[in-house]
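Only one protein chain is missing from this complex, and each of the others stays in its spot.
Going by the order they are written in, the chains are A, B and C; count residues from 1 in each one.
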Amino acid sequence: MRTRDIVYVALFAAITAALALFPPLPLSLTGVPITAQSLGPMLAGSILGWKRGALSQLLFLALVAAGLPLLAGGTGGLGRFASASGGYIIGWAIIAGLIGWLFERLWHHLNLAVAILIIAFGGIVVLYAIGSAWVAVVVHLGYFQAVATNGPFLIGDACKVVIAALIAMGVKRAYPVIEPRPRARQDKASTAE
Amino acid sequence: MTAPLYVDRDSVVHRIPPGYKVLSLVVVGTVVFLIRDWRILTGILVVVAALYLLARIPWRTAVRSIRPGLFMLVFFFVVAGLLTDWLSATLVVLRLAALLLVATAVTLTTRTSAMIESLERALYPLRRVGVNPEKVSLAFSLALRFVPVVARITLEVREAQRVRGMDRNLIAVALPVVIRTLRMADDIADAVDARSFGG
Amino acid sequence: MIALEHVTLAYGDRVVLDDLTVTLAEKRVGVIGANGSGKSTFARLLNGLLLPTEGTVTVDGLDTRRSGREVRRKVGFVFQNPDNQIVQPTVEEDVAFGLKNLRLPKAEIAAKVDEVLRRYSLEKLRTRQAHLLSGGEKQLLALAGVLVMRPQYVVLDEPTTLLDWPNRRKLMDALTALEETVVLVTHDLETLAEFERVLVIHEGRIAADAPPSEAIDAYLKAVS
Partner (left out) sequence: MIALEHVTLAYGDRVVLDDLTVTLAEKRVGVIGANGSGKSTFARLLNGLLLPTEGTVTVDGLDTRRSGREVRRKVGFVFQNPDNQIVQPTVEEDVAFGLKNLRLPKAEIAAKVDEVLRRYSLEKLRTRQAHLLSGGEKQLLALAGVLVMRPQYVVLDEPTTLLDWPNRRKLMDALTALEETVVLVTHDLETLAEFERVLVIHEGRIAADAPPSEAIDAYLKAVS
């Protein structure tokens, strides 16, 4: 990893953290709030690609685990991993990687629709699958019953998907990171390990 | 908003090295899921609760820290009770409560910086497979520095847009913020390199 | 006319401006002071970007606290750091941004953008990525993006710092030619020579309020 990649990783960890400033809606009965924060992994993957995207979310999780209140509503700490949210927040690292991988694969065929599909697949389908699995395990719920508790998230998550896709496409046009820019390519020689 | 959740006290629990605390969390986490006897689970819960006394955590702080989890416990108790039987519902809730209490206790009694340090130390052996500990610690400190910066840049971009007549438009703010922060990241990477990062 | 009445501004519990009362009615007002004295803070108060902790700021009678939007339409603002001011991918889109927000017809926007790009020698850069410009180029762009909207007051926070000499001259000439009231925060004391009035901010208060040469003397005495 070049220094530049480390800075990007740190930046998107911070962006996910900053999204906690949007207050959470504790609508969901399972104690998993509706939050703006899952926009963070969607952006990280679609802007940074799989490796840096996933690392940025791992870094974010490490900061939360270390006791910083970086989750929406000023919560954090190891307790959040033990709660019903645990699967979702760990899922953030996975879907950032997944979305990033798909973006890299399909980079030259991307348009807004494709971007929306990829991000929805990672940020809704896969994230719910992971989050619900954890819920099912810790509370001995049937898996599909657990999946059903995701209903209240759908509207918000659909909005996040569209927002992430618009931003990702905007960044692709104005300041692409996934495909090395000329300057980045030059720098590689000087800072490569 | 980044004030850590840590509660500063001088106690035995505080003095346990972070690594051991996390390890015991993992042990408790595994054990509670293996036990099916509600009496033993209750015993564990009591022991764990005693940790809070030992660590001299003010009880208001303790309650505030576990409150988000409490609602979850109640909900799951009801759901599990209705779907199965009340005994297994009790088991589910006792387990979760124990897990939650231990995890929260670790956070309340361990300094963030100590936690990050021991994490960095834990990653040290991975040097062989290409994980550079200095880079990891740079990533941590930059992330901490960036949280307020991202917030500030968002404010500044919004200010700049308000000055030019745009009052509220999420995408119109978010896109320049992301680009502006990426640009900043590039410059910072240069500055880090220019100060001999990596030896 | 911009009027501050008993304005106090504190960040948290650190008081940066302490009970200022001042009226700006002249066409050219300069603001100087040491680093960290509160000049940028003062400037931001003038168009409601910051609201006073205590006291009121009014622009032509409009309170910045209640009529933020109208005030901002009247008072253009050029920031210290041009990076934060670029909100669109390319130079021409960025200049057009404010005009679009005013919902002007397309043809009019295009005409105004053309004119301002020409006036500030940005024509060659019009399709360039705004974020990759050089420092001075960004500063010109920031300025163009605000002046194209023809505000009645223009507040500029150190707008010449990154400019070369011809561009600096061009900017100062442009400011002199403006019909509008100009409030200029600067460390570049020479640029103030033809200003009518210069305020010196020092330790939270207005330490001097006088014609340029006198104010500059007071400033140099205060800081040394």
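Annotations for the structure displayed:
By definition in this document, a contact is a pair of C-beta atoms (placed from the backbone, for glycine too) under 8 Å apart; a residue touches a chain by one contact, two chains touch by 3 or more.
Worth saying up front: this structure is predicted, and the values here are computed from it rather than measured.
Contact with the chain that does not appear here is found for just one residue of C:43, C:75, C:133 or C:148, C:133. Touching the chain that is not shown, out of C:163, C:198 or C:218: C:163 (per the contact rule at the top). Although one chain is not displayed, subunit B still touches it through residues 134, 138, 141-142, 144-145, 148-149, 152, 184, 187-188, 190-199. Residues 33-36, 40, 80-81, 83, 132-137, 140, 158, 161-168, 187, 189, 219-220, 223-224 are the ones on subunit C that touch the missing chain.
The criterion applied here is as follows: only the chains that are shown with their structure count from here on.
Averaging Cα coordinates per chain and for the whole protein, the chain whose average falls nearest the overall one is A.
One finds 42 Å separating the Cα centroids of subunit B and subunit C. Centroid to centroid, with C-alpha atoms defining each point, subunit A and subunit B lie 16 Å apart. Averaging C-alpha coordinates per chain places the centre of subunit A 39 Å away from that of subunit C. The set of subunit C residues that touch two or more partner chains comprises 89, 131. Residue positions of subunit B touching 2 or more other chains: 179, 183-184.
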